[in-house]
Each structure stands twice: as structure tokens, then as C-alpha cells.
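Of the protein chains in this complex, all but one are displayed in their positions.
And now, chain A:
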């Protein structure tokens, strides 16, 4: 794609085809001869893992759709019959339900990889923003998918989340009615969510193509965060990256398989095996685990901020927590990409990671729970959520912009090749 094509059609048919539609050349340049930095570590295999998971979700989803009935009177029973009656239905549903969780585990690792190695910095801004869009679409797809089995968590999750829109003044209520197609979540909601749940993964596939295209224009980042300078810094995608990707895909599949076969309901919520009941809200509603950090941020804002009431404030903070990612290329002012060479950034980054996990935990407990029964730390969970939310935003809006000016990075190696040679020849290093 970027003018390095080495593809030479060998057969007569290959030549004939090449002159009419050079798609084989495109694939060859993308997945065979494409030069990758020679120092990539295992974290760079998660792009391939994500692509595989998208295919898994689409294949299992299309099969589920053959047996599922999007009608609020029978949706719950149809999922139960997939589990009990359909040949291998239990396997396909568990692959799909746990596949969504695996998809998110992989995307979070993929995102944190980018955060640490500065993969969002020039010239990869568009690549990064396309990634944020994929992440948003994934969240929408997973949310609507979770509504389909029409259990208690499906129903109340859909109610609470579509009610986010009512926080907007004036237009909020009409938007919510338009989204759910009624005065409360009902059959109309279920039907449109099914239609959109089927559509979104294909939109994701489309954005993935753009994401990979952008990647192949600017090239991959690498653990050192320095630019590829010569051919010596790279190896061809096949066999080097391909074999590494395949190995990590297999390891990931073992992890995924463990959940599917041994703990298929561990990541779900038992209340979703109770059919939706519009008259009774479960005592403690929680979203799926991958939304918990954002749920904690939503609940942390229980105070009015000037003219913005607590409800709108919570919703804005929650969406803002995702939107801020799109501005990251311009918020981080440091010229150095990789966190390896940034001593203060490193600390802030790991704190951010721990803080994100802590937010996830906070999203899973009740707001008035006491987390630490230690004098002086025995605050309600909502107090911790406020502190954590503060750090989440401070990382993006204060720490990263300021660090670029005050931090003194360690010296960068001259090239990827030099750095590797220095490492593999310890005699010359001392």
C-alpha cells in the first residue's frame, strides 16, 4: 500500500487476474511482505487476536440468530431452548457470551499497549481515533447484545442506559422515546436492538479495514517508540509476525476455552437467568464487567455542578471519560513516544492502570459500601469513586500535558537495530 510492493504473479491465471483486480497483491503486501519492526513484543499480537475475536463473534452470532426469536414474549425462552434443545446450542451461546468478554479483555490490553508506548502520537493520530471509534461501536454492540436474552439485567440495563439521554435538557425525553420506541423498554426496543446488534459488527469490520489501512500507511510503532530508519530495523510480516500472532492466538484461545468449558457463567450475572419483569427492579443492578469503570464514574457525580444537575453531570462525565481518549494525541505534549524512556510518565501510567482497575471494582459495589474497615480510611465507596474519577481525568487533562514540559526523558537509541545489537552483545555493552 505504501509503495513497497514485492508481489510478482507467477501463474498465468495470477497474471490475468492481476491485470484486472490486483487484490492478491493487496493481500500479499498487507500480510506477507509488509515490513514490521523487528523488536515487537507479545503485546503487538493483540491486533490479530482482536481480528480473530470479531470473526468468532460474527460466526457464532449468525448461528445464534438462526434460533433466536426477537419477540419480548418468547425471547427468553428461545435463548433457553438454544441452551437445552438446539444441537451444540449451549456451546455456541457460551462461545458468543464469553467471546464478548474476551473481545473486551483483548481490546483493553491493546489500548493500554498504545497508552504505554505512545502509539497515539504523530503520525498515528487517525489510526488511534479509528481505534476509539471501534471501541465505541463495540460497546454499543455488546450493550444491545446483552439486552437480547431478555433477562432481568437485560431489561434494567436497557432501561437505565437509555435513560441516560433523559438527562439532556429539552431534547432528552424525545430522544429517549425515539430510541426505545415506546414509553418504556418493550418489544419495540428488543426488535430494533436485535436489528442493530446484527448490523454493528459489520460496521466494526468496515472501520477495522480503515484502521489497518491507516496502520499500513504510517507503519507500526514498537516498544522503543522510535521510527524505523532502514530495512535493517524490520522483518517481513510473514513468517515472523504471522507465527508470533498464531502462537499468541492459540494461548488466548486456551484462556477463552477455559471460561467457555469450565466457568461459562462466571463473567455474567445470575439475575439474567430470570425473565425480564417490568414491575420489579433487581436489588442491585450492575452492568457487564467491561463497563464497570464507566459506571463508577457515572455514580461518582452525585452533586450538582453549577447549572448542571447531578444526573446530567454523571452522564457527561461518563461519556467524557471515553471521549477524552480521542483527544489524547494532542493532550500528551511529550516528543518521546515510548514510556520506557519516560521516568515520571511511567509512574503516572501504572497508577492510571491500577486506578482503572479500582474504578472497575468500585462500579461493582454499592455506593454506600465501606471498602476498608480501617480507621481513617473507612469512607463510603462513592468517596473513593470521586477520588478515582478525579485521577482518571487528571491523568489526561493535567499530567500528560504538563509532563511533556517538565520531564527529562532518558536518551533514545539511534535505531532499532542498534538497540537490539547492543542487547545481544553484552561484551560491548560494558
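Here, contacts are C-beta pairs under 8 Å (C-beta built on N, C-alpha and C of every residue); 3 or more make two chains touch, one makes a residue touch a chain; residues count from 1.
Here, contacts and distances are computed from a predicted model.
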Choices "Chemotaxis protein CheC", "Ubiquinol-cytochrome c reductase iron-sulfur subunit", "Electron transfer flavoprotein alpha subunit apoprotein" or "ABC transporter permease" - which one is the UniProt name of the chain not shown: "Ubiquinol-cytochrome c reductase iron-sulfur subunit"
Residue among A:81, A:177 or A:242 touching the omitted chain: A:177
Option touching the unshown chain, where A:33, A:238, A:310 or A:415 are the choices: A:310
Hidden-chain contact residue, picked from the options A:59, A:160, A:324 or A:344: A:160
Hidden-chain contact residue, picked from the options A:229, A:284, A:335 or A:423: A:284
In chain A, positions touching the absent partner: 156, 159-160, 162-164, 166, 177-179, 181-186, 188, 192, 278-285, 299, 302, 309-311, 314, 366-368
